[in-house]
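Here is the structure we will look at.
Of the protein chains in this complex, all but one are displayed in their positions.
Labels A and B are assigned to the chains in the order they are written; within every chain, residues are numbered from 1.
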Amino acid sequence: MNTDAIIVTGLYNTQEETLAAVEKIQEKGFEVTEVHSPIPSNALAQALDRKKSRIGWFTLTGGLIGFFSGFALPVFTSTRWNLIVSGKPILSWIPFFVIAFEFTILFAVLGNVVGIVTQVGLPDPDYEKNYDPECSGSLYGIEVASPPENADSLRDLLDETGSLKKQRETK
Amino acid sequence: MTSMDTAFTEPSAPFNKSVFFIPALIAGGGFLFFILLAATGHPEKAWLVYLTNFMFFTVLSCGGLLFSTLMHFTKARWSHTFAAVAEAFSAFFPVSFVLFALLFIGQNYVFPWVGQDLHGKEVWLNVPFLFARDSGAFLILYSLGFGYLYHSLKFRLKTAPQNTRLKIFLFKRFEQSLHDPETIKRRMTVFAGWYMFAFAMCLSLIGFDLVMSADPHWYSTLFGAYTFIKAIYAGFGALILLVSLLHLNPKVPFTLTPAQLADMSTLFFGFSIVWGDFFYSQFVVIWYGNIPEESAYIVERTMTHPWSILAWTVFLCCFILPFIILLSRKIKQSPRCMIVISSCVLAGLWIEHFLLLGPSFLAHDPAVFPIGISELIISLGFLGLFSLSILAYFKELPETLKTNSGEGVQWK
Partner (left out) sequence: MSQLTFETINTTVLDTLSRPGKAYWCIICLLFCGVIMGASCWAYQIFVGVGVAGMNTPVHWGTYLINFVFWVGIAHSGTLISAILFLFRAGWRNPIARAAETMTVFAVCIAGLFPFIHLGRVWLVFYMLPIPNQRTLWPNFQSPLIFDVIAISTYLTVSSLFWYTGLLPDLAIIRDRSQGVRKKIFKVLSLGWSGRTGQWMNYSRAYLLFAGLATPLVISVHSVVSWDFALSVTPGWHTTIFAPYFVAGAIHSGLAMVLTLCIPLRKIFKYEALITMDVLESIAKTIVFTGIIVGFSYATELFIAWYSHNSIEMETFWWRAFGHYAPEYWIMVICNTVIPLLYLSKKIRTHVIPLFIISIFVNIGMWFERFVIIAGSVAHDFLPNAWGHYSPTWVEGGIMVGAFCLFFFLFLLFVKHLPSVSMTEMKEMIHKVE
């Protein structure tokens, strides 16, 4: 994308309109950089060619760390003094499994959170760029990148596809 | 309409008489081996295998039908095609009842407590009362299952030709009853609800009476619930196995989508964890309390040879492998992979049934591995018998294999 490209945004009423508009805009050769929506949509994700989410790997890693540390902690602590308590063996795997299970879930969730922070990109101090507050209500916002010369034809195209009269332009 | 017409004539094609030959042969062979084993001085081994297989296939078939009732009761929409196949498991019900009655013949061997001094428990553990209440339980459970099936067939057989005696009989009954789809659905819901309630009650009772009582001085309050959770787990596994086999068979019109199989496999995965949880709940309480009257049971079955080998196999096949393997969505969507996994789980659950009963029937001998050739052949015989019931169901009612049968059909 050249450095003097501008972003034109348009607002649409429904998901179907938005999808149709995205198709048409992409046909005309423009690049749809982003769509803001009030609810998630697999169709939009496909239209924008977004890659499959990688959060699962963070969660799995967390879970594995949790599983092994959940066994490691009781094993380590009971071997400090090697005392037989209540007639149970020093390394009693059956009760230790409970600790391991809870740690697995805890660390998997923490891995999930790390995944959210990195993949979803939160916290995001710059969220207001090209964002219209209506998009959290009921409207869908499309961001299209284009070189400044084509801005007019792009705006006309947005009008054709049904965009509401709240188009903006930003650098 | 024309393509549907050819579909009518197609379904019976794969189910001509020749497909029954091999299972019938295996079933016959198993039966012969059973007689042989019982007659040649090892009746307790013979009846142990009989009881194991009886329990395994009975709970499996009850659990299979439960899938259909559960999906209907909770108004799930993704599972209509599977529910049709799940109903086929009810074909084993009459066979199971006959097999139960035959247990009476071997009562001295089937019930290790016969003749023992039970210090007052004889009021409950005596052969006539046991047979009376358990037959009653089976009758109630199976009648409710058939009641549900009857109403469900009103939808599934809507577009079927009346080309067999059974169908003519059914259609005559259908004519006499109400046609309104909403009423039929409501009745199905009532039967489904009562079937599931009876499932829990009756299978708990059967578990207490036939399996837990094998060691009459041991008890566990969770045993009944554990039995019916095992039944659901086994039933779902068998269902996945059956639908995958049907899907892969080109002569059968039944198909499933990867998404449906993945959903079913996810449910199965969930139940592997539920089964594991119920198993662990019993195990940890008994292990931790370390009360000899209770712990002797699990010590023998999980910590002494040869039973510990079986116990670890069960743990591996029923929990570890499904847990790790079913994390992958690709595997969950593949019928071939699911056939392997569900067979693995079912084998593990069979061994588990054998493991619970075995030490009560056989004398303790660490050197002898308890599962031998005769046990395998007799078990295969039972499998043959089970397959015969399923095949007979599909031969009689091939319309249930059409992917758009069931409540989804628009009733004209």
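By definition in this document, a residue touches a chain if its C-beta (ideal position, glycine included) is under 8 Å from a C-beta of that chain, and two chains touch if they have at least 3 such contacts.
Because the structure is predicted, anything quoted here is derived from the model rather than measured.
Engineer: Missing chain touches which shown chains?
Structural biologist: A, B
Engineer: If the hidden chain were put back, which of A:5, A:20, A:48 or A:164 would touch it?
Structural biologist: A:48
Engineer: Using the touch definition from the top, which of B:19, B:140, B:225 or B:347 touches the missing chain?
Structural biologist: B:225
Engineer: Taking the full complex into account, what residues of chain B touch the chain not shown?
Structural biologist: So the residues of chain B touching the missing chain come out as 74, 118-121, 124, 197, 200-201, 204, 208, 219-225, 273, 277-278, 281-282, 284-286, 288-289, 291, 293.
Engineer: Could I get the residues of chain A that touch the absent chain, sorted low to high?
Structural biologist: 15, 34-41, 44-45, 48, 50, 53-56, 59, 73-74, 77-78, 80-81, 85-86, 88, 92, 95-96, 98-99, 101-103, 105-106, 108-109, 112-113, 115-116, 119-128, 131, 133-138
Everything below uses one rule, namely that only the chains that are shown with their structure count from here on.
Engineer: How about chain A: which of its residues touch chain B in the complex?
Structural biologist: For chain A paired with chain B, touching residues are 60, 87-88, 94-95, 97-98.
Engineer: Looking at the complex, which residues from chain B come into contact with chain A?
Structural biologist: Listed in rising order, the residues of chain B that touch chain A are 280, 283-284, 287-288, 290, 327.
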